[in-house]
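Note that one protein chain of the assembly has been removed; the remaining protein chains are unaltered in position.
This part shows subunit A:
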Amino acid sequence: MWVLMLVTVLLLSACSSGGGGKPASGGDEKTNEITVWAWDKAFNVAAMETAKEAYQKANPDVKINIIEYAQADIIQKLNTGLNSGTASGLPNVVLIEDYRSQSFLNAYPDAFKDLSSSITASDFADYKLGPTAFDGKQYGVPFDSGVAGLYYRTDLLEQAGYKAADLQDITWDDYIQIGKDVKAKTGKELLSLDPNDLGLIRMMIQTAGKWYSAEDGKTPDIANNAALKEAFITYKAMMDANIVKLHSDWSQFVANANNGSVATIPTGNWFSPSVRQEASQSGKWAIAPIPKMAGQANSVHASNLGGSSWYVMNNVPGADQAADFVAKTFGSDKQLYQDLLNNIGAIGTYKPAVDGDAYAKADEYFGGQKIFTDFANWTKEIPSVNYGINTYAIEDILVVEMQAFLNGKSIDDVLADAQKQAEAQLN
């Protein structure tokens, strides 16, 4: 019994002294096994599977394990792992959402591998470089485009008296007018929104090249942000016009699109597979450019929602092999991007791949529209903004103020209060 106890005590003391903070092992160690973490089985994981197949043709000895976790779990595991100071249990390659990447690069400066010499950053869409680079070095391999479009039901809009041409070059104000007509003629709502998610506001302000924080990515830019002010006013106008159906989670959002409750969905292109789920609506959907902001002179018909990129962990054995893997697949393989489009519908942001055949394919579900060509064209015009390190923290403040605004608080007070709160809370 004494022996057992002695062993236990020794084990425990070994545990508690282990967290000294030095990396467990260097990243240069040779290994032929690479672990990848990603979320969304049908999209990111499937894209990684495609890349794995492509890479293994030339490197059959390299074993690649792709593990699917929910995005929230990946964030949690990365944070706890990196904070404990040991790299054990962390993957070689990890997918990080663009809105969060600066926060990770800031919080754990040495945790990610500098890929500046492995990939050519200028080969990727310009707006993806802000989130993936830090301190002048390129850390992420830009992956999917979150280019936004206005998905709309051609049949419902026709009933309200609108044709495809009427949806080109419109402002958000025109969009609300369309919504009122749709509601009057068909009784359907124009769009579905989650009051906890300001994705629509994010899309609006990025069309004008603005964000919640200033260029430095840290200073909150709320009170004097004209684009944000207009976006708030537009959002309230939508609510007041009674053209919004509310949802509280993803499945309700998709259901509202699939069961014909709403006439349009302004969102990122990754929503296409969800629209396609309802086979009976084939041919009834089309995609228009995202509306622009009437009051912002530099606002364009292109924006972004979401999107993510691949990062290589520095201190996990096999870092060099992993860097080689992402560089030779997502970093340079034109054919891979064609396969991603054909098999998954994932639109990459690798410029040299855009003139491939897959991009020019007509899509029967969307009434024969060449949606990938359109998306690729809009991707080029997305204004580049620095998402900074506080996107979600500021958004949580704004969500509260938005509720106050909808309940009658003045817009200037709303933005001034949000600014004050953001300055007090963020460092």
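Methods note: a contact is a pair of C-beta atoms (placed from the backbone, for glycine too) under 8 Å apart; a residue touches a chain by one contact, two chains touch by 3 or more; residues count from 1.
Simple rule for what comes next: contacts and distances are computed from a predicted model.
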Omitted chain (choose from "Membrane protein", "Sugar ABC transporter permease", "Cobalt-zinc-cadmium resistance protein CzcC" or "Electron transfer flavoprotein subunit beta") - UniProt protein name: "Sugar ABC transporter permease"
Selected residue (touches chain absent from view) among A:I34, A:V62 or A:I75: A:I75
Residue in contact with the excluded chain [from A:N32, A:N65 or A:N83]: A:N83
Option from A:A226, A:A294 or A:A424 whose C-beta touches the chain left out: A:A424
Hidden partner chain, touching residue among A:E53, A:D169, A:E215 or A:D249: A:D249
Candidate in contact with the missing chain, chosen from A:T35, A:T50, A:S103 or A:T207: A:S103
Residues from subunit A at the interface with the omitted partner, ascending: 1-2, 5, 8-9, 12, 15-16, 72, 75-76, 79, 82-83, 85, 103-104, 106-109, 111, 194-196, 246-249, 252, 389-390, 392-393, 396-397, 399-404, 421, 424-425, 427
